[in-house]
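The block underneath contains the structure these notes are about, expressed in structure tokens.
Every protein chain but one is kept in place in this view of the complex.
Entry: subunit A
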Amino acid sequence: MTSPADIARKRALDALASMPAQALKERYETICERAPPALAVRGPEIGAIMVRGRIGGGGAPFNIGEASVTRATVKLPTGEVGHSIVLGRDTEKARAVAHLDALRQVPEWEPIVERDCVAPAVEMAEAERLKLAEETAATRVDFFTLARGED
């Protein structure tokens, strides 16, 4: 994956997949009202993926267990195809992400999707990451050595 279009598309899909369903729904609804509609091509359908880890953390792959996922493919009347696959069993979310992915490919909609959904999703993820990091950092042990009075 090297093309700037793919990199931007991945950034958007990654961010939208991680966005809490309710937050995404609220933002998507404002876009959905005005945007070209999504025609279902496949799904949304619920299934599973096998999650893999690596032996020792960095060795050969092994199967840890499965995770539920939902995927969807939609098409705009003008032909742009949008895909999504997200953790969980929220069909509405999968459909919304696929629709947004398709809309991103329409030049006049790309900045709107970016402003109203992708950018907030990236921001929320960053805020969430920072909150977790800071809450964890507060529990960091600061070792100190007591003077033993030997001198």
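Everything below uses one rule, namely that contacts are C-beta pairs under 8 Å (C-beta built on N, C-alpha and C of every residue); 3 or more make two chains touch, one makes a residue touch a chain; residues count from 1.
Everything below uses one rule, namely that contacts and distances are computed from a predicted model.
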item	value
Complex member absent from the view - protein name from UniProt, among "Nodulin-26", "Carbon-phosphorus lyase complex subunit PhnI", "Manganese/zinc/iron transport system permease protein" or "cytochrome-c oxidase"	"Carbon-phosphorus lyase complex subunit PhnI"
Residue among A:A38, A:V86 or A:C117 touching the omitted chain	A:V86
Interface residues of subunit A (partner: the chain not displayed)	1, 6, 9-10, 13-14, 17-18, 45-69, 71, 73, 83, 85-89, 129-141, 143
